[in-house]
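Complex shown without one protein chain; remaining protein chains in place.
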Amino acid sequence: MDIFLQQIVNGLTIGSLYALVALGYTMVYGVMKLINFAHGDLVALSAFAGLTIYTSIFADGGTSIVAVITVFMFTAAVIAVVGVLLERLAYRPLRTAPRLSAVVSALGAGLVIQNAIMLIWGPNMKIFPSHLFPSDIYHFGGIVITFTQLMILIFSSVLMIALYLFINKTKMGTAIRAVAIDQDAAKLMGINVNKIIMIIFIIGSGLGAVAGLFIGIYYRGITFDMGWMYGLNAFVAAIIGGIGNIPGAMFGGLILGLFNALISGYISSAWAETFTFMLLIVVLIFRPTGILGEKVAEKV
Amino acid sequence: MSQYLLEIKKVSKFFSGLTAIDALDLKVKKGQIYGIIGPNGAGKTTLFNCITGIYTPEEGEILWHGEDIKGTPPHKIAELGILRTFQTIRLFAEMSVAENIMSGRHIKSTQKWYNGIIPTPAYYKDEKYNWEKVGKYMELFGLSEYATTPAGDLSYGIQRKIEMARALAAEPELLILDEPAAGLNENETKELADIIRKIQAMGVTIMMIEHDMDMVMSLCEYMTVINFGAWICEGVAADVQSNPAVIEAYIGVDDEDE
Amino acid sequence: MNKTSMISLGFLVVMGVFPFFADSAWLAVGITFLVFSVVAFSQDIILGRAGAFHMGHAAFFGLGAYTTAILNTQYGWPILATWAPAVIIPVAVALITTAPIIHLRGDYLLVTTIGINIIFLQVLENNLFGITGGPNGIFGIDVVTVFGFELFDQIYMYYMAFILLGITLFIMRTLDGSKFGRAMFYINKDDVAAQSMGIDIRYYKLYAFAIGAGLAGAAGSMFVVQYSAVSPEAFDVMQSIMFFTIVLVGGSASLPGVLLGTFVMFVLPEIFREFETARYLVFGLAMILTMILRPRGIWPVKFGNIPAFLKKGKK
Partner (left out) sequence: MRILPRVAASVAVCALLVTAGSAADVIKIGVQAPITGKYANEGQSIDNGVRLVIDQLNAKGGLLGKQLEVVSCDDEGKAQKAAICARKLVNEGVLAVIGSYTSGATEAAQTTYFRNKTLQTSDGTSGSLTKQKYWTFFRNSFRNSDQAAFTATYLVKEKGYKNIVVISDYSGYSVDLADSAAKSIKSEGGNVIYQGKIKSGTQNFTAVLTKIKSMNPDAIYFAGYYTDGGLIRAQQQQLGIKADFIGGDANDNPDFVKLAGKSAEGTILVNFPTAEFLPYDAAKIFIKDYTAKYGKAPSSVWALMNVDGLNAILHAAKETKSLDTKTISNYLHTLRDFPGITGPVSFREDGERINTKFNIYEIQANGKYKIINK
C-alpha cells in the first residue's frame, strides 16, 4: 500500500509539471487553434535561462528565499518576453494562412529555440546546483516526499487555482473566453484581440517557465533537447483533458502523470509512452474532443 | 413498391434537448419539383441534412423507393441517387471548374481499386468517357469557357451553377437544392428557374428550399410549410398562400426579427 | 502529356545521367536524395493529397527497413525476396493502425499519428519478440544479389533507388489521373461536399495511407541496404516531422515542390557540412520565413489537370 501511495505522490509531482506546461498549449490552442510546437522548447529554455540567471546573480552559490523568488520572477519574465516575440514574429503573420502553415512555422520556431539553446549553452548536459532548495525529506507513514516535490505540488496548485479564477472571475478572463469562442464577434464587441493573444502568450510562457525551473531544480540535469519530451507529454495531456479547456489541461496533466507513474511502477517504464498514446487513442475514440472538451457540431 | 419516390414519416431530430425537427411527414412523387418553405430556423436545412445522411434522425423513417434509408452514411445516399447542393456554396474552391464537375462522375466511374496505382485499358476508357460527360454538363450550364479556372475565383452566380452541374453530373434521381437563388440577382434567378425546369425535363425529381417566394410559387408543383421543425401545412401554391397558419408563421417571425 | 509527366521525365533524365558526373561521395548524396524523395512523395499522397494531418510517416518508412533487415539477417532471405514483404507489411500495419483513428479531425489525427510513430519506436527499442535488435538495431545486412552476382558497388544502389523513384512517379501520375487521386483532393478541400458527392472519406483516406505506407516501406528497404545497418533513431518523430515539413515547405501535392523540399531538407545539409551545428537553427528560420512569405509552399500546386479537349476559351 505504501508503495502504491508513493507511486501516486511520484505521479502527482510529474503530473503537476505536465499540467503547468499543458496550460500553455491549451490556452494558445483555445484562442488560435494552433498547436504551439515551440512551447516545449520554451520550457527547456527557461531551465537554461534560470540556471544562468541564478549563477550570474548569486555567483557565490548561496541560496535563500530571496534568491529563489528572484530567479523565478526573472526567468518567467524573460520567457514571457520570448513567448510574446514568438507570437509576433512566427505566428501573427500567419493568422489568416492555411492552418498547416502555422503548424510548420511553430515546428520551425521550436527548432530555432532548441538549437539556439545548443549554440548558447553547448550540447552537453548542464547541471543545476543541488542546494537551490533545501534537501529536506518528509516521511508520512511509509511515504517519502522531498521538499522540492512539496514545493512543486503546492506552487503549481496555487498557480492553477489563480489562473482558473483569473479566467472565470475577471473581466480580462471573460474577454479571453470570448476571443476563444469567436474572434470576429469579440472584435466587434470592442475586444482588442491582439492584446488578448499577447496576454495568452505571457501567461502560457510564464507557466511554462515555472515548470522548466522546477524540472531543473527537481531533476538537476537539463539538456537542450529535453523540451520536446515534456512538450509532447503535456500536449497529449491537454488533448486528453480536452484541448482549449483550462480545467481540462490541469486534469489531463494530473491524469497523465498518475497513469505514467502507475504504468512505470507496475507494468514497465519501457512501455510508458506506448500506454500514454493508447490512453490518448482510447479517450479520443470515446470522447473525440477529450474528457472535459465540448462537443463541436459543424455547421453544414 | 411505394407510389412515392421519397417519404418522410414522423421524423424527429433533436440537438442537445432542442427539437430541430418534430415528427415531420412529407411525400415526394417522382418527377415533381417539391418546395420546402418556412421561416429561418424552421429546420429546413436540418431536414435536408437528415435525408442526405449528414445527420441521423432519432425518430421516424425516411423511405426511398419504399426502403428505410435512415442512418445511411452520406456517400451511400449519393450512390442511391440523391444528390444535393448547399446553402453556403461548398465547391472545391482551388480546383478547376472541370475538376469540380468531375466529382459528380465519381459514383459513375467504373475504375477498380487497383486503378489508383496501375492503369489498364478500361481505366483510360473510363477516364475519357467521364471527362466527355463533364464536357457535356459544362456546355449545358454554359461553363465551358471556365473549364480550367479555379472555381473559387468565379462569381457567385456561376458558382451556384457549378454546384448544380456537379450534382447533376452524378445523374441523380432526386436533386436537393438548398436555397439555390440565395445571393443571385433578378436575371440570374430567372436563368436559374429555367435551368431547374430543364433539369426536371431530364426526368430528375427536385426538392428545394427557397425564400424567393415568386420563384417557389412559380416552380414548385407541391410544397410543405414547416416552422419550428413541425408541419404547418402542405399543398399546391395557391392553397399554401391562402393558409392562415402560414401567414401567422411568417408574421410571427417577422416580429422577432424587427 | 500533362505537366506532371513532363516534370517527372525531365527530373528522371537529370537523375539518370547524374552518376556519370559524380564521385562516390556525391553518389551517396544522390542515393539519399532519391530514397528520401520517394518517402516525401509517399507522405505527400497522405498529407498533400488526402489532406490527412499525418506526422508519423517515419514509422512506415522504418517498418519497410526493418522488414528487410529482419528477414535478411534473422531468416536468411535474400534482399530481393524481402522487397514484397517490405511493401506489404507497412501497408497492412498502416491499415490496421489508422483504421480506428482515421475519422479524427486535423490536429487530433496529427497527435495520434505521432503516437503510432512513438509506439513503433518503443516496439523496436524494447526488442519485441527478440527480433528488432533493440536500440542498437540490426547490423550486417547483405547486399543485393542477382544470379549470384553481388551488387556491392554504390552505382547499383543508385540505379535501384532510381528505378524505385521512377515507379513512384509512375504511380503518382496514375493516381493523379484517376478517380482515387481526385477523390483525395475533394476530401482535402471540402470533406462535407465530397461525401455528398458519394465519396467514402474513410475508404479514400485509408487508400492514401496504404499507398503512402507501401511506397515508404519500399524506400525503407532501399535505405537499409544502402547503409547495411538500421536502428530505431533513424525513424524517430523528428524524422516524421522532416517528411511532414518537406511537403508543406515545398508545396502540398506539387511534384516539383516536394522535390525541392527534399533537396532543401536532405541534400543541402550534406553539401554545407560546415554549418553542421547551426544547421537546424537555419532550418527552423527557413521554415518560419517560407511559411510567412509563401504560406502554400515554395512551389505551390496548380490545379486544372484536365484533358486537353476540355480546355477552351479564356485561361
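We just call them A, B and C in the order they show up, numbering each chain from 1.
Quick note on the criterion: contacts are C-beta pairs under 8 Å (C-beta built on N, C-alpha and C of every residue); 3 or more make two chains touch, one makes a residue touch a chain.
Note that the structure is a prediction, hence the values are computed from the model and not measured.
Although it is not drawn, the missing chain touches A, C when the whole complex is taken into account. When you scan C:T67, C:S231 or C:N305 for touch with the missing chain, the hit is C:S231. For the chain missing from the display, the contacting residue among C:V17, C:L128 or C:I163 is C:V17, taking the whole complex into account. Residue A:M226 is the one among A:M226, A:I239 or A:L284 that touches the chain missing from this view. Looking at chain A, the residues touching the absent chain are 3, 6-7, 10, 14, 118, 122-125, 127, 129-131, 135, 137, 139, 144, 146, 215, 219-221, 223, 226, 229, 260-261, 264-266, 269-270, 272.
Residue positions on chain C in contact with the hidden chain: 6, 10, 13-14, 17-18, 21-26, 28, 125-126, 134-137, 139-141, 152, 226-234, 276-277, in rising order.
What we mean here is this: only the chains that are shown with their structure count from here on.
Central chain (C-alpha centroid nearest the global protein C-alpha centroid): C.
Most remote from chain C, judged by the distance between CA-atom centroids, is B.
Once the centre of each chain is set as its mean CA position, chain A and chain C turn out to be 33 Å apart.
Centre-to-centre, using mean CA coordinates, chain A is 48 Å away from chain B.
Once the centre of each chain is set as its mean CA position, chain B and chain C turn out to be 40 Å apart.
The multi-chain contact residues of chain A, meaning those touching 2 or more other chains, are 300. Touching two or more other chains at once are residues 54, 86 of chain B.
Of all residues in chain A, those touching chain C in their complex are 29, 35, 89-90, 93-94, 97-105, 107-116, 118-119, 228, 232, 235-236, 239, 243, 270-271, 273-274, 276-278, 280-281, 284-285, 288, 298, 300. Listing the residues of chain C that touch chain A in their complex gives 53, 100-101, 104-108, 110-112, 114-116, 118-119, 122-123, 125-126, 192, 237, 241, 244-245, 248-249, 252, 277-281, 283-288, 290-292, 295-296.
Listing the residues of chain B that touch chain C in their complex gives 52, 54, 73-75, 77-79, 83-84, 86, 90-96, 98-99, 102-107, 109, 111, 113, 115-119, 123, 127-128, 131, 134-135, 138, 144-150, 166-167, 170.
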